[in-house]
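The block underneath contains the structure these notes are about, expressed in C-alpha cells.
Selected chains from the complex are presented in situ; the others are not included.
Labels run A and B following the written order; every chain starts at residue 1.
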Amino acid sequence: MIIEFASSTDPKIQALKERFAEKTDVFIHGRRIALTGLTTADLTEAEQAAATDIILDHPKAVQSSRALHPEDIVVKTAHSQIDHQSLTLMAGPCSVESKEHVFLMAEAAKKAGATVLRGGAFKPRTSPYSFQGLGEEGLKYLREAADAFDLDVVTEVMDESHVDLVGQYTDIFQIGARNMQNFSLLKAVGQTQIPVMLKRGMSATIDDILNAAEYIAAGGNQQIILVERGIRTFDNKYTRNTLDVGAVPVLRSLSPYPVMVDPSHAAGYESLVGPEALAGVAAGAAGLIIEIHDHPDQAFSDGPQALLPKQLEELANQARAIHSIIRG
Amino acid sequence: MIIEFASSTDPKIQALKERFAEKTDVFIHGRRIALTGLTTADLTEAEQAAATDIILDHPKAVQSSRALHPEDIVVKTAHSQIDHQSLTLMAGPCSVESKEHVFLMAEAAKKAGATVLRGGAFKPRTSPYSFQGLGEEGLKYLREAADAFDLDVVTEVMDESHVDLVGQYTDIFQIGARNMQNFSLLKAVGQTQIPVMLKRGMSATIDDILNAAEYIAAGGNQQIILVERGIRTFDNKYTRNTLDVGAVPVLRSLSPYPVMVDPSHAAGYESLVGPEALAGVAAGAAGLIIEIHDHPDQAFSDGPQALLPKQLEELANQARAIHSIIRG
C-alpha cells in the first residue's frame, strides 16, 4: 500500500514509518509512504481521512515505480545530465585496446557530440579463450582519455569484488546484460553513490529489469539508467538481437529512471545500427550508447557492429533532429 | 545462378531461357536471368565471357531478392504511390461496423493525410464466437466511403474462395499474419493484378516472409508490400507483440518491395502506438497502417489499440517530419 499525503512534512508520514518499521519494509518519497504488504485496515481512521490518495495495487519493485516516485529521476554527472528533456550520447570502442587508440576514439566521440566515453576494460566474453580486456590498465587509459576531452566515463563492472577498483575510475557503472540478475553485484553498486547504467538481460521481462533496478535502489542509490539493448527471439539470422523499441515507452510509463537504447548490441551489424538508433530516439529514448572504431575489421571485439567516427557524427545529427520533433 | 548481361536486349538471355526452360525454373528481370540450381559449368565459354556478373549464391526466393531485382519496386494505386521516397498513411477502423461509421472514419483518415482506407469485412478472430465481420456488406460500405473521400481501399482476404469477391471491392489485398503461410491463398492473389499487402506472421523469420512473397511473385504479381506488425516473444505483459524495427532495414536490403509498419497490432495499446509508429518511420518504413476509432471503448474489435482521429492527425504530422529527416 502507498499512502499519499498533501505535504511531505505531514507528521503522519514519520509516525507511520515508526509504527510499521519493524513489521514491514517502509519507503518514503516526498509526500508518499509505501508500507509493503499492508492494507487500509492497518490504518487509523484519521490516517485514512488525511490521505490524499491510497494505492493498494503497486509493483513489488516499489522504489522503482511511478506509484511511489511519480516525477522523473535525472542522472547527473560532471559533463552530462541524463533525462528525457535532452538526448545524451555515449560512444567509444567496445574494448579499450591501447592508450593511443582510446584517445583517438574519445576525440571522435567528442566531435560527434558525446558527453560520455564508453570502453570495456573487463570484458564478458562468451569464450574463456577470447580477449578478456586490459583490466586496470584499460581503466586508466579510459579515464585519461575522457579527462583529456572533458567527457564522463562509463565502463562495465562484472564482479562484486571489482566495484571498488572500477569505482575509482568511472563516472557511471555499467551492469551488462549477462549480469542483470547477478544480485550480489547489484547490491554492491547499490551501496555506492555512483550512477549505474543497467542493461536489460537478453531474456529479461520488463518486470525483471525493474526488480533488478530495485536491488540497486534498495541500497540507497537511485541514480539509475535503464538500457534496452535487444532481446533474444527466434529471429537472429540477419540481426544479433531484436531491439524491443516498445520497451522504451513502457519503461518510461512504469518507472522514473531515464531509458536509453544501445543499438550496437541490438543490431550486431553496422548497417543496422543507424536505423535502430533512430528508431530508439523516435520511441522516446533519453540517449544512445554506440560503439565506434576507426578500423572495425581490426577491433579486439565486436568489430562488425562498430560505426566509423564519421558515421557516428552523421547519425548523431539525425538523432538530435528527431529528438527535437519528439519533444515538440 | 543469376547471370547479368550488359543489356536487357542481349540475345543470350532469350537463348538461355529457351535452352533451360524445361530443365529448371528460369526468371528474367531486365538484364538479369536466374537459372535456379545451375552452375557456371552449365554455361558456354561465350556466355561466361559475355556476362557482366554471375551470382552463384542467391536466395531461393529469387524474384523477391535484390540479386535478381536490384532496384526498388513501387506499388501504385489510384491515389497512392507506395515506396521509400514518400510516407504512405493507411488508416481506418479495425472492423467495418456500419456505413455511417466507416464514412466517419474515412473522413478522419483523409484529414490526417491518409491515402488508403483500411477496414475489415472478413475478420480472423481467435474465437469462433467473436464478431466475424459484416462480409460483403462491409466491403460495399468500405468502397463507398473510400470513393467519397478519394481514398484507396485495403482489406483482408482470408480465403482463396473469397479472392474474386474481395477483389471486386478493394485496391489492395491484405494477407493477415495468421495466413502468411496459407499457400493456396498466396497463389490465388498472385494470379491477380491487384497489389498485395503481406503481413509478417507472428513467428515468421525474414526468410519466411520473403518465401511467402515469392509465392505471390511466382504467379506474376510483384505489386507487393511487406508489413512488419510485431512478432511473438517471451515478453507480452505490457505490449501485445514485439515490434521488430530491425526488420525494416533488413527487408529493404534483401528485397525490392516497399516495407511498411503496423504499430497498432504490434503495440496493442493506444499509448504505445505513437512511439512505435515513429520508431518504424525512423527505421526507414515506407508507410504506416494504423487503426482508428472515434469511441475505442465501443469498437467491435481491437478497441484498446485504436487511436482517436485527433491523435492520428498529430502522429501523422510527427511521422512526416521524421521521414523528412531520414530521407535527408
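Quick note on the criterion: a contact is a pair of C-beta atoms (placed from the backbone, for glycine too) under 8 Å apart; a residue touches a chain by one contact, two chains touch by 3 or more.
Values in this document were obtained by computation on a predicted structure and should not be read as measured data.
Participant: How many subunits, all of the same sequence, make up the entire complex in this structure file, 2 of them being shown?
Facilitator: The entire assembly in this structure file is built from 4 identical chains.
Operating definition for what follows: only the chains that are shown with their structure count from here on.
Participant: Given a C-alpha superposition of chain A onto chain B, how large is the rotation in degrees, taken in steps of 5?
Facilitator: Rounded to the nearest 5 degrees, it is 180.
Participant: So how far apart, in whole Å, are chain A and chain B when each is placed at the average of its C-alpha atoms?
Facilitator: That pair's centroid distance is 36 Å.
Participant: Spell out the part of chain B that touches chain A in their complex, as residue ranges.
Facilitator: Touching chain A from chain B are residues 203, 205-207, 231, 233-235, 237-239, 242-250, 253-254, 266-267, 271-272, 275-276, 278-284, 318, 321-322, 325-326.
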